[in-house]
Each structure stands twice: as C-alpha cells, then as structure tokens.
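Below: the structure, in structure tokens.
For this view, one protein chain was removed and the others were kept in their places.
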Amino acid sequence: MKKLINDPNDVVVEALRGIEAAHPELRVDHQHKVIYRGDAPKQGKVGIISGGGSGHEPLHGGFVGLGMLDAACAGEVFTSPVPEQMQAATKLVDGGAGVLHVVKNYTGDVMNFEMAAELAAAETGARVVSVVTDDDVAVQDSTWTAGRRGVGVTVLLEKIAGAAAEQGRDLDQVAEVARKVNANGRSMGVALTSCTVPAAGKPTFELGEGEMELGVGIHGEPGRQRLPLAPASEIAALLVEPILADLPFSTGDPVIAFVNGLGGTPLIELYVMFNEVSRILAGHGVLIARSLVGSYITSLDMAGSSVTLLKADDELLSLWDAPVNTAALRWGI
Amino acid sequence: MKKLINDPNDVVVEALRGIEAAHPELRVDHQHKVIYRGDAPKQGKVGIISGGGSGHEPLHGGFVGLGMLDAACAGEVFTSPVPEQMQAATKLVDGGAGVLHVVKNYTGDVMNFEMAAELAAAETGARVVSVVTDDDVAVQDSTWTAGRRGVGVTVLLEKIAGAAAEQGRDLDQVAEVARKVNANGRSMGVALTSCTVPAAGKPTFELGEGEMELGVGIHGEPGRQRLPLAPASEIAALLVEPILADLPFSTGDPVIAFVNGLGGTPLIELYVMFNEVSRILAGHGVLIARSLVGSYITSLDMAGSSVTLLKADDELLSLWDAPVNTAALRWGI
Amino acid sequence: MDENVTTAVLEEWVRRFAHLVAENRDHLTELDAAIGDADHGLNMDRGMKAVVAALDAATPATAGALFSKVGMTLVSTVGGASGPLFGTLFLRMGSTLGDAQATSAHELAAAFRAGLGGVVDRGKAGPEDKTMYDALAPAVEALAAAVADGADLASGLKQARDAAAAGRDATTPMLARKGRASYLGERSVGHQDPGATTVALLLDAATETAF
Partner (left out) sequence: MDENVTTAVLEEWVRRFAHLVAENRDHLTELDAAIGDADHGLNMDRGMKAVVAALDAATPATAGALFSKVGMTLVSTVGGASGPLFGTLFLRMGSTLGDAQATSAHELAAAFRAGLGGVVDRGKAGPEDKTMYDALAPAVEALAAAVADGADLASGLKQARDAAAAGRDATTPMLARKGRASYLGERSVGHQDPGATTVALLLDAATETAF
C-alpha cells in the first residue's frame, strides 16, 4: 500500500485536523468527528447535515459552508458514522427550523441515521426529516435488494437543498426539493482499478491489466460486471445509456451533467470522458444546461469515473446557480 | 496502461473538446490548441498567457478566466507547445497593453516561448514580457544545470499576476509582481508511483512497493533520491525543511501554503499532508496566512504530492484574495 | 433442573467473543471484501475492543447492565450495518434480562430470542437473505429447544453453536437480498456472509466459556 498517511488507523482523525488547519472558516468537533460551519446554528434557517464513511472526500466535509451543508459527520473509512455523531451534528446546526438529514442509501448509513434521529428527537425535541439518495442505476431496485446506492446525486442534492435552505424555505419545502433532485437524478460508475482501504493494506479486489469493473459503487464493492478495458467512447456509452433508459429523458430536456472522478483518475481523463458524454447526450437531443467535472465523490485511490445526470427545471437550475462557499464547491461569493 | 481515453494520440485534442463542452464561458482555438477567455482581448488590460505540456491539468487551461489567465496553450503530453501556439494566443489576448508570458523553466518551454515572442513582435509588434518560474528546490540551481524547474509557484503566480492585471496595472508592474512571487516561492515534490504517458503506454520509471522518489518534477523525470516509503510526517519534513532552508523564513512570516496532489493521490491524503505541513510550520513559527489544498498542477496519474510555500506580504495577500473565476480556482465572484 | 449463571460468567463470554473477533479480524474483513466493502472485521474488532475497555473500566453488576453496556458501546463505536445490528442484539438482551443478580438458562434463551427480534426490527432481514440472521435465528431456536428439553446451559449453547455454524455455512450458496452484498445480485452466490460468521464466533465463545 502506497499512501501519504501515518498510522492507517489515524487517517480520518488527521485528515480532519488538516481540514481544520486549511479552512479557518470551518469548525471541527474532533470528539464527534463533525465538521460544521463557523456560524452554525443559523437561527431560523433549516439546518442540513450529512455524513457517511470517510474515503469519499471532498464529500461530505468539503461541502460544509454557506449555501450547502451546515455540518458533516465523518465515519471510519467506508463505514457510516455512529448515531452519536449525527446526534451531535443535529444539535450543533439546529437553529429552531428543524434539521434535514441527507443519507446515502446504504444499510449501515440508513440505520445509524435512523437511530440518531430517534436520539436527537428524544434529547432536544429537534425536528428531523431524512432524505435518502438512491441514484445508482447499476443496482436493480427491487424488494430483493437493499435498494439502489446513493452516489453522485448526493453532491448535487446537497448543493441544491443547501441553496433552498439558505433562501429561508422551511424544512418540508427543503426536504421536498431534495427529494425532487433524487427523483430526477441517476448515476453509474466504472472502476479501472480497485481502491485500497488503509487499515486493510491491500486492494479490495483484483482487476487484471486488461479489465474494468462496470457498475461499481464508492466503497470498492465489486460492480455488476467485469468487462475488457474499453476506449472512453465505449465506457461513456456504458454509463450514459443505462441512465437515459432508466429515467426517460426527452429531447430538449435540460440536464446538469456531472462527470466525477473516483480518486485516482486525473482531470485530463475526466475531460476526455466529458467530451464523450456530451456527444452522446447531443445524439439524444438532451441539453447540457450546467456541468460539473472533477473528483467530488471518491472511493479512496480508485481509478475510475462516474456519470450523474440530473433532469433539471428552472427551479433546480436557479438553486444550482445560487451562491455557494465551501472548501470544494464555490461560486457567486 | 489503464486510462479513460481513446487513441492515446488524441488525448489532448479530446480533452480540449471536453473543456469546451463543460465551460461555455471559455473559447477554444482547436487549430492552435489555445484555451482563451470568451471576452478576450480586454482593451487596455495586460494580457496574460501561459502554457506548457499537457498532463498537468487543471494547469494551465483550468486557470483561464477573470482574474487569472487570458489564454493557455496546450502542448502534447509533457511537451512544451510550439511557437505558433503562443503566437496565436498572444494575438488573441493582446488588448493593446502588452502581453505577459508565464513560462515554467524547462529548456523546451523557454526556447519555444522565446521563439513565439520573437515571432509575435515581428508579426504584430505586440509587446511581450516573459516571466520564468523556477521554484523547485529539488534541483540545484547552478550554471551546471538548466536551472530549477517551474512547478507549484506557477499556480500562485498566475493567480496573483492575473489579479494585478485585472486591477489595470501596466505590463511592467504585472511582470514585477509576478517576479516577486517567483522570488518568494519555493516547492518540493515526492512521488509514490510513476506516471504513465499515454503514447508510451507504460510507467516512465519503476518504483518498488516499498520505495518513493523524492524531489520529482511534474514530467515523470526521476527525482534526486530514491528512499524507502515513509510516514506522511517524515515525508512532509523531507519536503518542507529544504524549502525553509532555501528561502529563509523568519518567525511570524505569513505564507501561502499550498499542498498539491500529483494526479493519482486522493484529497484525504492531501489533508493528512496539510496537517503535517501546518505542524512543521507552527514549529518554525511560520504563519499560514492562506492555504490551498488540492490537485492543481499534476503529473498525469502519478501518486504523490508537492508542497509550495510563498512568503507573502499585504500586497500579495490582497491580490490572492481578489476575485477569480476560472474552471479550477474560483472565489469572490 | 435450571442452574443460574453469574454476571461474571456472562462477562467472560463477552470477553471471549472479543478475543475471537480480534483473532478473526482479517478473515472477517476478507469475507467482506468479496461481497461487501472490506471492513466487517475492522468494524467488529474496533467495537469489541471498546467493549473490553469499558468492562475493564467498570464491572457491570447485573446481566442486564452488562449486555446494555455491550450494546451501547457497539452502537457508539462500530458504525456501518453491524454497529446498529449487533448493538441492538445486545441492547435487547440487556433490557430483557433486567437487574437480576444471576440468570437462568430459560432467561438467557428468552433474552437471546429478544435480541434476534431487535435485529429483525432494525434490519428487516428474514431467512435466506444471506445475513447474520441466517446464523442467529437457528442458534436462538436451538438454545430455546435444548433448554425446553431441560438441557443445561453448557450443552444448550453447544447445540446453539452447531446451529450457528451450520447457518453460517448455509449462507455461502445464498443470493444476498440485504446489505451491500445484495448489490452483487448473482455474484454474491458462493461467498460466506461475514456477519453470519461473526455470529458463529459469538456462539463459539460461549462454548469456550465455563457456563
């Protein structure tokens, strides 16, 4: 394992210290591993928290700030945080207007956030509403699975819901727009290499020099299918077509197109991918209204990429364009 | 080789199409592989162009926009662009106040920019001043070498000179502040893995599982020393101490601290590194006035990191804080 | 006949379990790497080490206090799916046993069944979903049956251990319908479930304890 770390067990704790040192406008509760806005709680504003296993940086801590999250809970690598953390975060950001929990659909995350919501309500009477993201079309959504994974849409949802909360919308309205984002967004990912969990010390799975893993999530889970390595044009089609098929897009639909890197893939390759994605969308008459290219929801050092398409309307676009000021996403301010 | 690309020879061309598709505010001259501001040339404003081999993304194209570069020339991977490209870029951005060429100190880059300046002057009489960055302390600076390499400082210089130009300073003043940045900035890098040049198809150098290469540049050149892989705390010391020794910092000096990823290293590791860097600086009484953490000047898919420290003063800090609106760096607007 | 066990014996059971989890940490993680995200052994080991630390700090007086502390510690240190699930298992056992000084075989069997109920409430798993349920449910049944037949705890727990081991092995051919493994669809077949393996260790620990 080759990583810029010290003791593998200290990665999360030390990364949090690094974030604190690099971003004076953020606060870190080291006991609970919570990153929160220096100005939290904002009286009268709906608080938004998220969290999950670490190893997906900048998600979620890099999205804490004006116009996005109020707090983020960092779990161990690839392991959802524990209820106490979300309970502490909920308390930190509750400005009296209630708190939205943004939860990626993984059994562990859902159960720990559930317990946290129960505890928070019992302790402070805080009103908590949870929105679960489940946008990964690689997973069959059926009663025979834990349901689809929450992946790329989570980034777009946190930005858009954050803007809605900043506008002063109430908890139900913020939750509603968040659900609208999840309902209209779909993602699919591909891995060219495995990732290596620091505490495990070796790659989670083996992938031959000529192979790729299609339909991976963001935890080094094996994907749905192992295929021979293909050119970017074919890979892009393998990612985009299932998305378009799953959430019927009509000609002229505006979308927010998000080409994400999984951690070990450099930006130049993401732009090559974006070129292919934009060509495929043009072929379907789908209009790219906004775009995001970069490594925003990662899987440690995995080489690979995911594509997320969000079918947008004027409301979602104006919330997307609203000012945001976080470590990883910033514009308009 | 595992990359999200098509024909290795088309990577640069296709990445440029991706950038064009993702950033409607940018223009791309595909014939000359020049990315330029949609509003170029700005009459009366000093134009700033840079460029170099591709494979360092987001450098330089990701820094084109208000408050930073007016145009960037993309060479082949790791190969400086040709004079025609800088000549075309110079023409595109010359608003009558002259054009600054930001050149990283590599024999090829220097010679090609030199020829371009000669050609541009001959063709349009454009006034061109060149500033060369050479901040890499891993290279001995002597008459016996080509001089130090231009690395991380280039990013900070393009931001700060861009702000100076946006303020309406004249060409000599912009060149002066640019030289001031280069004079006060130093960098050092480490590689945990080699990178793979697409057209070469295999890693540029071999590095054992337990080895790291200290003092690398951004082109997969071997570094100065091969060492056993070490913890982040030791690696940070190996990078920071030579910088502090080379450019004496005094207690209380404010610095802009930049921890950069080389392309294959995920953000969580960069924050672990930043934590170590900030501890070392605190130990020396050096004050982190501003910070930048991320992969901004990369070496394709190389795993590794570089540290850049810029000794700042009020002028440099206020120019750093000035609004910037590019694909890769944005704030204040 | 119906002998009672002291809280000290039950604590010994918990400590044995922690020891076996530590011993099998990498094995559990490898099982999770095949159909999950390669952290189950790390998660359980982190949690049980915290449990041991808590027990070292203060010895619970009653079986109820013991299992509640185990459950709370797991919930607050493990995370992932196994934190709430194993945490709830022990929390329910604790609340069922209350503050009696000693515990009868019948009480333990009943508490164990209550723990299973907690796991189902949280995770909604049923038979053949390829989860810890498939090892836990047979163990609960075996212990209850043995105790109903008047077996003593030691032999009842041996039968529960055998049932858990069989249930664990039975998960290998199953197609996962819960948890991360369900993302794999057909590809989950042929791999043993990590959580079920941990449940079997819990029963192994019991048979290694002098009940």
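Side notes on the structure shown:
To keep things simple, chains are lettered A, B and C as they appear, and every chain counts its residues starting from 1.
Note that in this section a contact is a pair of C-beta atoms (placed from the backbone, for glycine too) under 8 Å apart; a residue touches a chain by one contact, two chains touch by 3 or more.
Note that the structure is a prediction, hence the values are computed from the model and not measured.
The missing chain, though absent from the view, touches B when the full complex is examined.
Checked against the full complex, the one of B:18, B:41, B:150 or B:220 touching the unshown chain is B:220. Remark: the omitted chain is touched by one listed residue; of B:154, B:184, B:204 or B:278 this is B:204. Interface note: of B:115, B:129 or B:183, the residue touching the hidden chain in the full complex is B:115.
One chain is missing from the display, and on chain B it is touched by residues 53, 75-84, 106-108, 111-112, 114-115, 138-140, 144-146, 149, 197, 199-200, 204-205, 217, 219-222, 224.
Here is the rule we use: only the chains that are shown with their structure count from here on.
The distance from the centre of chain A to the centre of chain B, each centre being the mean of the chain's C-alpha atoms, comes to 29 Å. Separating the centre of chain B from that of chain C, both taken as means of CA atoms, is a distance of 55 Å.
Distance between chain A and chain C, defined via averaged C-alpha coordinates, is recorded as 32 Å.
In chain B, no position touches at least two other chains. In chain C, no position touches at least two other chains.
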